[in-house]
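Sharing a structure, written as structure tokens. Questions coming.
Removed: one protein chain of the complex. Kept in place: all other protein chains.
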Amino acid sequence: MSETKPAPKTVADGNTVHGVVAEFSDVDSLLAACERVRDAGYTKADAFTPFPVHGIDKALGIKPTVLPWIALTAGAIGTCTALTMQIWMNGIDYQYIISGKPYISLPAFIPVSFELTILFASFGTFFGMWALNGLPRFSNPMFTSPRFDRATDDTFFLFLDAKDKRFDEAGAKVLLGDLGGEFVEPVVEDDSPKKIPSFLLIGLALVIAFSMIPALLVARMRVTKSSSPRFHVFPDMDFSPAKDAQQISTLFADGRAMRPDVPGTVNRGELDWDVDFQTGIDMEKLAQIDAPRARQLVAMMQSDTEIGEGDGEVAGEESPAEEAVEEVTEEPQTEEPAAEEPMADEPATEEPAADEPAAEEPAADEPEAEMQEEPESVKEESASEEPTAEETATEEPASEEPAAEAPAEEMAAEEAPAEETPAETAPEEAATPAEAEPPTEKPAAPASLAPASGPTVDTTPWLTENPLTVDAEVLARGQQQFNIYCSVCHGMNGRGNGLVNQRAQQILATTWTPPSSLHDQTLYQDAYPDGKLFSTISNGVRKMPGYAAQIRAKDRWAIVSYVRALQASQNATLDDVPASQRKALQAKQAEVQAELEKAAAKAAADAQQSAT
Amino acid sequence: MSHHQAVAPKPADDPAFTMPALLSGLSLPLCIGGLIALVGGAFLGTTSLGGRFGMSVYLTAFMYAFTIALGSLFFVLIQHLSRAGWSVVVRRVAELMMVMVLPLAILFLPIAYSVWFGSLYSWTDAGYQAEHGVPIAVWSEKLRWLNPQWFTFRACLYLVIWGSTAWWYYSKSQRQDETGEITLTESMQARSGPAVILFSFCTAFAAFDWVMSLAPMWFSTMFGVYIFTGSVLSAHCAIALLCYVLQRQGAIRDEVTVEHYHDLGKLIFGFICFWGYIAFSQYMLIWYANIPEETHWFAARYPGFSSTFGPISIALMVLHWGLPFLGIMSRHVRRRPWAVAIWSAYILIMHFVDLYWAIMPEASLGAGGAVGVLSSLLCVIGMVALMLGLIITVGSGTRLIPVRDPRLGESLAFENI
């Protein structure tokens, strides 16, 4: 192990001797020596080894360290700091709700608490260890001997400290020599200069001075005011070219800030759309009697629709919404003039309104003839008198045309069983005003509804049948959706007295239009086809907003089916009840009847009493 | 650098390696008494609180014993996989608990029966779908996994895999006691890798099947890991406790030293932390995302929602994690065998609470009043007694440490740094 032997260092006079050190070349002899030294009564002996020697603590009698306690304390402080910090910052000082969690959300505070516990405990361990070891310490008498450089390589040193009570230099040297130590020599004071070189001090002072400059600058800026605009180190979003959707922009040649959809294209996943299903209108028929409107409906649907969840259904369609809203809102207004001057009065209004009067006159007596005439007359009208509608249509007429027709054709194929000839629908349409009469005799619940029940004629070929196969599941779904969306105004029973209406009556809201009772006969299937009801749900009527955005088309149809069921429930006879339940029902009826009679008798008695 | 003396193993037929007489004498009474209590508990639960409650009580007791046996199996496999030396002296104790998988496979029969003819699992109810408003399409898909035939088949598969692994390792270890062949150790090591994979697979899916499917609509990918963690934790505790009991009775006194308790203590501490980690992560993710598909399981155990299981949830947090975490943190505790034994017994009790908390809420009767608690306790005590009796019976026919394991010397001389 040993190389050339340098002459043992002579001890310069006046230098303090810190102790005596000896070298060992292997672990076992070192351990044996340590044990002997310990047994000889030395308590301040120390060994210097290139790696931790297992068992040397016992051999030297070194006591265990308090480090774990430091770590534990630091860790506990970390936990408390983290919890206090989070509870105070998010729970007390700056409260705001995020994702519905309480201000003080302990589960959410645990990760940070854990991290800070570990961080603090690690700091405690790391710095605690160096502090306990008295490090960093760059001036160590042990380092004075060049031989000691090998303490970090392959040599083991045993050191007897002069501070030890038992220490005497000569005796220590003999002891170490006896134990097999080589190069036994005293450890003397480190005689290298202790003064820190001045260039280091000056350098340090300069660094500190320069590092103050930015801090001072910031501090100065904090207290002074300036009229010049803010200094933008990073532009952030200060100069970002933001555009409003409706503004004119120079970004695109046509001056728009947003791009319209590419005409003639179909959005992904929309190919199999069923326009009838989405609008409640038999499109093929509409195309025959009012081609531009049909085209417009389809085109607008394609440009404005979004895809709903999951299976690519439509969640909302604004375009037919607008269309139909106009149409239905027209109803009460056109009520009176429609009866007197059907044609002349209307041309200025939009086409849906325009075709109403067109259909009105002949509807009563010559349905078939009218149906043939109508398409032509409407075409003429729209060509001549509808510049606004035409404008949008003519913008890209070539490409829009096929887009409008393709779905219609597809639909025709799909809807084959539901298809009806114009001849079949016409009488039905014609029957509408006739059958709409009774409501005037049997007034609807809220008086203000009366105008709506006037005889208006609607030629739109509404779907007369619910395209869904109505079964218990659909009805249950419809009921659920009805109860969620409709019942707030229309009431659970559909009589138009939902909670919102009750409240409106209570506070005597002046602008409130009471919701219709769904049991009004004008809203029955024969007077108000399923498609129309669907369209009303989708697009709203009067004060009622459209629900196309909230309720999926399928569910709207389910609601339609449920409304029909509700209506049927009011006209049900005992025959509709399953045989097994009839008895119970009759019994119940008798009971209720008796109660009613009793109540009536009592009321009569009361009235008499009060009268007298 | 260890300076301990090499310890020469005692001869293989030393009396220190045989089951102490007192314990041997207890085996039959334990078996019989245990079986009576087990059956009595389940019967009491069934007759007074219905079939589902009774079977849930039985399932809790069964899972309690089974998880410990599985954890022991895992312990043995992992020792071979990592070629561990320190653990040789405690491995036989783990092996004795590991073979309990075989009798437990028979005790699974009542559960299998209840899948066909009973009411333990609510997915066997014909009315479940309608009652809970589960869409028909969803329910029919569910039933493709949760149906009696397929369930039974899977259970058999798991049991066969576990049982054969346990038996194979047990018999090889036994044979080494006689012959001392080193090749046996080598072949056990070689097979431990695939065995661990099969083990993990079966454990995860058995946890889904046997416990998670009690709430058929609930799912958590972590659940297998959760059961596994409790299983390994309790197995380590059971090993420490059993070793301590054996030593108190005079067996393996010089072999299992304070160093082994120290190591078991460290592992127990580690698995307590791991259990806390897994339990917290599972709860945290479900709590944070807060979607009804998942929260209903915890809602049934939430303080303020359930008067029985809410407090147990809190108790689990404090008593299954917090208290033992602080208790076993110190090296001084881990280096005292009696302290390790006491903490082990404590954690074994908490492991029962953990499983009780996981299983019983699905019986929808709370704790079932005094009768319910009594039947739960009877069942689990009976199950534990039965298992102890069987362990003693098996242990009486063998030695309590693998006396000719090539690494026995290393284990005997083992010292913590």
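To keep things simple, chains are lettered A and B as they appear, and every chain counts its residues starting from 1.
We adopt the following convention: contacts are C-beta pairs under 8 Å (C-beta built on N, C-alpha and C of every residue); 3 or more make two chains touch, one makes a residue touch a chain.
Criterion: contacts and distances are computed from a predicted model.
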item	value
Hidden subunit of the complex - UniProt protein name among "ABC transporter permease", "Polysulfide reductase NrfD", "2-oxoisovalerate dehydrogenase subunit alpha" or "Sulphur transport domain-containing protein"	"Polysulfide reductase NrfD"
Shown chains touched by the chain that is not drawn here	A, B
Residue touching the undisplayed chain, where the options are B:225, B:264 or B:341	B:225
Selected residue (touches chain absent from view) among B:28, B:130, B:157 or B:289	B:289
Touching the absent chain when the full complex is considered, from A:48, A:167, A:485 or A:512	A:48
Candidate in contact with the missing chain, chosen from A:56, A:489 or A:518	A:56
Contact set of chain B toward the excluded chain (per top definition)	1-2, 6, 82-83, 85, 138, 141-142, 145, 182, 185-186, 189, 193, 197, 200-201, 204, 208, 219-225, 266, 273, 277-278, 281-282, 284-286, 288-289, 291, 293, 405-407, 409-410, 417
Chain A residues that touch the omitted chain in the full complex	1, 25-28, 46-54, 56-57, 60, 62, 64-65, 67-68, 71, 85-86, 89-90, 93-94, 98-99, 101, 105, 108-109, 111-112, 114-116, 118-119, 121-123, 125-126, 128-130, 132-133, 135-140, 142-143, 148-154, 157, 233-234, 236, 269, 306-307, 309-310, 312
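Just so it is clear, only the chains that are shown with their structure count from here on.
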item	value
Where chain A and chain B are represented by their mean Cα positions, the distance between them in whole Å	42
Residues of chain B touching chain A in the complex	1-3, 280, 283-284, 287-288, 290, 331, 417
Complex contacts: residues of chain A adjacent to chain B	27, 31, 53-55, 68, 99-101, 107-108, 110
